[in-house]
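Heads up: the structure comes next, in structure tokens.
With one protein chain held back, the other chains of the complex are shown just where they sit.
Letters A, B and C mark the chains as written, and numbering starts fresh at 1 in each.
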Amino acid sequence: MIRFTTAGESHGEGLFVIIEGIPAGLTINSEDIDLELARRQKGYGRGQRMCIETDTVKVFSGMRHTVSLGSPIAMYIANKDFKNWTKIMSPTSVDSEVTPLLRPRPGHADLPGFMKYGVNDFRDILERASARETAARVAAGAVCKALLKEFEISIVSYTSQIGDVTADISSVEECKIWHDAEISCVRCPDAKASEKMIQLIKKAGEKGDTLGGKVVVVTKNVPAGLGSHTQWDLKLDGRLAQSLISIQAVKAVEFGAGTKLASLLGALSHDEIFYDVTRGFYRDTNRAGGIEGGMSNGEPIVVTCTMKAIPSLANPLHSVNLATKETAEAEAIRSDVCAVPAVGIVAEAAIAVELAKALKEKFGGDSLKDMKKNVNIYKERIKAL
Amino acid sequence: MIRFTTAGESHGEGLFVIIEGIPAGLTINSEDIDLELARRQKGYGRGQRMCIETDTVKVFSGMRHTVSLGSPIAMYIANKDFKNWTKIMSPTSVDSEVTPLLRPRPGHADLPGFMKYGVNDFRDILERASARETAARVAAGAVCKALLKEFEISIVSYTSQIGDVTADISSVEECKIWHDAEISCVRCPDAKASEKMIQLIKKAGEKGDTLGGKVVVVTKNVPAGLGSHTQWDLKLDGRLAQSLISIQAVKAVEFGAGTKLASLLGALSHDEIFYDVTRGFYRDTNRAGGIEGGMSNGEPIVVTCTMKAIPSLANPLHSVNLATKETAEAEAIRSDVCAVPAVGIVAEAAIAVELAKALKEKFGGDSLKDMKKNVNIYKERIKAL
Amino acid sequence: MIRFTTAGESHGEGLFVIIEGIPAGLTINSEDIDLELARRQKGYGRGQRMCIETDTVKVFSGMRHTVSLGSPIAMYIANKDFKNWTKIMSPTSVDSEVTPLLRPRPGHADLPGFMKYGVNDFRDILERASARETAARVAAGAVCKALLKEFEISIVSYTSQIGDVTADISSVEECKIWHDAEISCVRCPDAKASEKMIQLIKKAGEKGDTLGGKVVVVTKNVPAGLGSHTQWDLKLDGRLAQSLISIQAVKAVEFGAGTKLASLLGALSHDEIFYDVTRGFYRDTNRAGGIEGGMSNGEPIVVTCTMKAIPSLANPLHSVNLATKETAEAEAIRSDVCAVPAVGIVAEAAIAVELAKALKEKFGGDSLKDMKKNVNIYKERIKAL
Partner (left out) sequence: MIRFTTAGESHGEGLFVIIEGIPAGLTINSEDIDLELARRQKGYGRGQRMCIETDTVKVFSGMRHTVSLGSPIAMYIANKDFKNWTKIMSPTSVDSEVTPLLRPRPGHADLPGFMKYGVNDFRDILERASARETAARVAAGAVCKALLKEFEISIVSYTSQIGDVTADISSVEECKIWHDAEISCVRCPDAKASEKMIQLIKKAGEKGDTLGGKVVVVTKNVPAGLGSHTQWDLKLDGRLAQSLISIQAVKAVEFGAGTKLASLLGALSHDEIFYDVTRGFYRDTNRAGGIEGGMSNGEPIVVTCTMKAIPSLANPLHSVNLATKETAEAEAIRSDVCAVPAVGIVAEAAIAVELAKALKEKFGGDSLKDMKKNVNIYKERIKAL
């Protein structure tokens, strides 16, 4: 069974992730992980922090000569910024007083965390709640992407909306979408929309404001039958929904045609089934987004995530001083103007981990070789259906 | 730790649910559970099955003289329709052949399940994948609602959209929304929209078609601090998202202002924080839907679910005969024209279970008395913050 | 993933077990489950209750025409004795008062449960803590035995000690051990020791006392590589230890030579490795009991469980009245004089469930056919090592 856990504060010494259950014999190059970390750091509208950090991963365990051992893979991403925070964030005692943060930022974990944990300084909360943690999730996702790649499963994404500017990719060739997304600085394959998005981000930044948006994540070549209909917590879409909504600032998740399905008649809501000897079972439409009855159906898995505008505003919102209870402006903590492009990368990683889990659940296999044999036998059975 | 599991097929003898971790000393009347089951069966546009079944629950264990013992509560809901299915659905051997279902219905678990489990008759899949299972989830939810009620936490819902008809409740008084939802046969508190929805359902039924829609579920009086920001799988919104998306036919979930947040500037996306001696910390808006940083923030938790039109159409869609691979019409299996009103009740139950889990996780307590003391101490600490 | 949960009180209406994750396509006859339930009821020294109950299972879900669907299997075992307990154990309200139990029995859950759950009558505790629950575990074990059997994995056990009488099977042929255990009324393959055990039980019964003992459980034909060394909670022996120690009254578990290994030098503690083309890798000794480094090593898995004498004595021990706090004799609640023979059957079931879990974890497979293919490929790889 594949499972992972992360640790680390935003301005602590570094971020950790331990991912378990990756079969032995998988080649994983740190460079590939670093590529994903770099993709996460890009995007027009990112804040100062992204200039300080050039995230790279150090693999500490579970790998020998770039090949997985089957044992837990521990990875570490240093926070270069820590050198400016050694006193404030030292795990051990320090001889100087630290000024507590007391003016919680609406939209963040600051106030609920302050109440829940009974702390005196909500830096104790924000440091762990920060989206900085997603770097560790992207590292775990990169390992899982390497595993999925061995089964020709690939995950891509693009920015479909920033603010009130939405992309129109109806006329863009399928393969070009992903290429153009990678080269766009807002990861949007619609050039015109890209331009408007950049202007919008500029304007918001100048006003000390922030912007949200939407990303679409597509996973291709998923075999039919991952996840299960038999119990609520085994359904693949439920597991993906938890993984995606748990990404900082993601407030909605839609599968396939998503919210549009509310207004469509049944006849236009589903994907008629066809068969042809070479393709096997296929569909001309994909309104279900590749998941029916909690199981992958062989079509691409299409998920759309809505990210709210980041709650750290240069023009702080109305708040309260937790000590005096007097009205105050929320703490102004440096952040991005828009991080929607980055959320696409984090969402890819979150989906990669859940699909790797479901793949190993279905096919077992403690070595990559065994796992490949089991997958191939299944694919042959499906073809011969 | 509260956990539950369900079992049972749609036309099998009955549905089971075992829920564990409910503290000892909680009074639960079967009648209250039956009320929730009846709410689930209502709704204009429901199919024949709902006339056959009048679901009531039989509590087999974990209770003594209507009071919980702290041990697992096993509940059983008989399928009255089973008497017509004894041969087809008998767990033990039968002396007659059964005609297999071989024309999978687009949008259902039929085809992916057929492939995944290597069965010869996808009735083996649909019987468990059917939304009939949600009756067992509503029973579990009713037990959790009884527990939440002891802490003055209540969960209500209404239908906000069916097909292209959306409710406008901007002028409806807050308390009236829930009352009017209960008395509307589509559970919509906007009388005009209700009427249009009924007409829409009638028309779709006549065309052999089905309709989807949206429900809004609101949980009131949730203490701040349920769920946690510290790890991805502890975040309350992620857990709620999994629980809701795992409901049959739910294809999108939105927290607070949900997908609208994509286009809002930061200054309009968050809920400014105020304080007043009597109310403590409060907000005038609730765009976050009561969850910030993966934790309840004390405001009502507001979630919107999109349900696709049910994939069982009287005018079946294009499919394929799994044996001959020839084009065929999908199996026409009796179903509802519209089940959106019912999905509100199932969503309430799904949320009730996750909140009960998070409540026990935070406050512990093996008896209701102990749990109440722990909650009261916390509330006092928060007030004195 | 295979998982199970039980519910039900000893004098409630019945016992429930839901087991999930059993692959589709497995033939399971209720009669085979009933056989295991009957084996559990046998044994010289059992109390009155075993004359009242003739346990048989009713399969409610997850099966169709004796074949598993891949969905949760719900099984129910009625308590025939319930008819004498309807008032005392009714889940719903009753019009008469019930006399609470207030003189806890040393060695039982009575007092710790009374304190933990804040109940007023420790019948609320004993009814669920009772070993009656193990009937549900044996039903789950029987389903898993049917799955293991498909892979030629078998589980047998015998009574090795009752009181101070220990069996000597050094001269009994291996296959005869299991046959003789089944026909012995104390399940002991050493005829002489059996006789002495019966006398011992008689004597204890006459004195109002009870007896404990030891059982040895052997699982044969387990492929090497179940469980994993990579994390503490994946180690197969740790998982078996939890499952066995959680059986009522089991107070020690030993793997292989167990406690004897404390005094053996290294040279005599391990199993030297040999190889031969037909047998592959083998060992002449099995001091490790078939598990090394938390993984099955291909040799039989040998586990010994110590069961304490049952704490319900006809001659009650010293206790205290929980209301008055005065000295009192513990409640005298009807029970067995010796249940060691039965604990062997429950231990077989507990081991069967854990091995089925580990088997599915390693080989995946949602249908028995797929699982068998995956196991065969692995076995071929091991042979060709």
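By definition in this document, a contact is a pair of C-beta atoms (placed from the backbone, for glycine too) under 8 Å apart; a residue touches a chain by one contact, two chains touch by 3 or more.
What you see is a predicted model, and the numbers here were worked out from it, not measured in a lab.
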item: From C:G14, C:G43 or C:G113, residue that would touch the chain that is not displayed; value: C:G113
item: Footprint left on chain B by the chain that the document does not show; value: 1, 20, 70-72, 225, 228-231, 360-366, 369-370, 373-374, 377-378, 381
item: Residues in chain A touching the chain absent from view; value: 5-9, 12-16, 18, 20, 23-25, 30, 59-66, 69-74, 89-94, 98, 116-119, 123-125, 127-128, 366-367, 369-370
item: Positions on chain C where the hidden chain makes contact; value: 5-6, 104-118, 125, 128-129, 137, 161, 163-164, 204, 207, 209-214, 224-225, 228-233, 235, 237-248, 251-259, 261-267, 269-275, 281, 283, 287-289, 292-298, 306-311, 313, 315, 317-320, 322, 325, 327, 330, 350, 362, 381-382, 385
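The criterion applied here is as follows: only the chains that are shown with their structure count from here on.
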item: Chain centroid nearest the full-protein CA centroid; value: B
item: Label of the chain whose CA centroid is most distant from the centroid of chain B; value: C
item: Chain pair whose interface holds the most contacting C-beta pairs; value: A-B
item: Whole-Å gap between the CA centroids of chain A and chain C; value: 44
item: Cα-centroid distance, chain B relative to chain C, in whole angstrom; value: 37
item: Multi-partner residues of chain A (at least 2 other chains); value: 225, 228-231, 362, 381
